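Removed: one protein chain of the complex. Kept in place: all other protein chains.
Let's turn to chain A:
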Amino acid sequence: MAADGNDIPQLAHPLEIPKLKCGAMAESSPYVASPDHQAGVGFPGELLPDWKERALAKMKELAQKNRAFRVYLDTCVKCGACTDKCHYFIGTGDPKNMPVARQDLLRSVYRRYFTFAGKHFPKLVGARDLTEAVLDEWYSYYHQCSQCRRCSVFCPYGIDTAEISMAAREIMDVVGKGQKYCNEIIGKVHKIGNNLGLQEKALRATLEDFEEELEEDTGVSVRLPLDEKGADILLITPSADFFAEPHIDGFLGYAKVFHEAGVSWTISSYASEAANFGLFIGSYENMREVSLRIRKAAQDLGVKRIIFGECGHAWRVAYSFLNTLAGPWDFLDQNYPIPQHICEFTWNEIQKGTLKFDPSQNDHIKLTFHDSCNVARASGMGNEAGGQFEIPRNILKTVCNNFHDMPRDTIMESTLCCGGGGGLLTDELMDLRTKGASPRMKALQETTEEHGVTHMAAICAICKTQFAKVMPKFGYDMDSIVSVHQMVSNAIILTGQDGDDEEEGDGEDAA
């Protein structure tokens, strides 16, 4: 049962294949959404009497509207290549956390009702009826998938279990069995504009506090503008950047970069959120509605460019989907990528030479970089394929003297999820999150042993929160996880800054 990470697996290496432990995680299940939360995202409040018919109708609809769903359900040959690729399987040993087995939870039902073989020879092809027990099993195991797409990299057909788990969650939503964490948050964005439910006034006060802090630290007045009409750049950043560590330090880093680059920018109180949990629940409509807030904010403020802060799934929605969901963006300046990532912006400025750094400010840190799944496998940066790996590393190597990568089979497109992505970053899933983090943590521990690495940087709000929570269980301080732009912030020298050009010994507490 819900062991609180006391039984963290002791992996011999990050990708050690566990023995099968059937049913090990059968009890793991997030809180179900209340009728209020369901209403906020346009779904029925509780399990409906005719839920089964509705579920099957939705399944049929998905097969007609989404090629991935249909092709992936048909195509799998059960070769088993993906079976050892999921961090939740490695961490828990529960065979239903093997990607193909996770797909099969739904495939078995799809076959039963929609394929010739499943209708007439269910036993032969592993088809089964849809029952409430099956629904509960879906609820449990489709909330043990962080939709990280590691399995899709290694499948010979690119079968993406994330697509299946998103579809499953949407089916559960339409029959009235949604997940509290995601749906409550999406409701807040629809109503207020960010995941936290942070009102404009509170946001303004927060930003003013940060401005004071920045001026105290640097002696330079760095602005954090809110709702400023006519600014060139609209910054869309995860709301965690306004209140959580190490997110805030990253946020202040963007502000310093904008300041030094001499561009005008603003945050919008109407679209004060980069995160878009509509992705996690597989709801095109919800994802679209959240995205349209960004469009409206950009139009109302009359900006020319949109830049996204450090957030993994938000960058997936931004890079891969924003044009689809809320485009066309013909009213923005076409000379810049739409949207642009803050790392793309910073790296451009670095190359132009507009930014000055003292990387020795980060000398107390030996750094590595955690590629966040949605950035690594579901989006890109720059003009070259793989820019999403190079650009953040280039920035880090510019601002920090000690950088070492983790083992190659655990980074870049093979990166291991933090364990908290895909709408699982909720306390009642702590056991799952800890076990799911263990492969990444093992890779980090190896890198610490070999190169003395002390800190890990990330460009995802979820990764940062998750690591701050689980790293202590693996022998690291909670502030061993840092923002990429926190490293930038530590090292950047603002024009006119106290101690500009002079060596001063008080850089230690810059983090």
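Just so we're on the same page, contacts are C-beta pairs under 8 Å (C-beta built on N, C-alpha and C of every residue); 3 or more make two chains touch, one makes a residue touch a chain; residues count from 1.
By our rule, contacts and distances are computed from a predicted model.
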Record-based protein name (UniProt) of the chain missing from this complex, from "O-sialoglycoprotein metallo-endopeptidase", "Nitrate reductase gamma subunit", "Cytochrome b561" or "RsbT co-antagonist protein RsbR": "Nitrate reductase gamma subunit"
Selected residue (touches chain absent from view) among A:386, A:452, A:472 or A:496: A:386
From A:55, A:338, A:396 or A:417, residue that would touch the chain that is not displayed: A:338
Selected residue (touches chain absent from view) among A:48, A:71 or A:261: A:71
Contact residue for the chain not shown (choose from A:31, A:113, A:154 or A:243): A:154
Touching residue (missing chain; options A:413, A:428, A:446 or A:479): A:413
Chain not shown, touching residues in chain A: 17, 19-20, 63-68, 70-72, 74-85, 95, 98, 100-101, 104, 115-117, 121, 123-126, 149, 152-160, 163, 284-285, 288, 319-324, 327-328, 337-339, 376-380, 383, 385-386, 388-389, 413
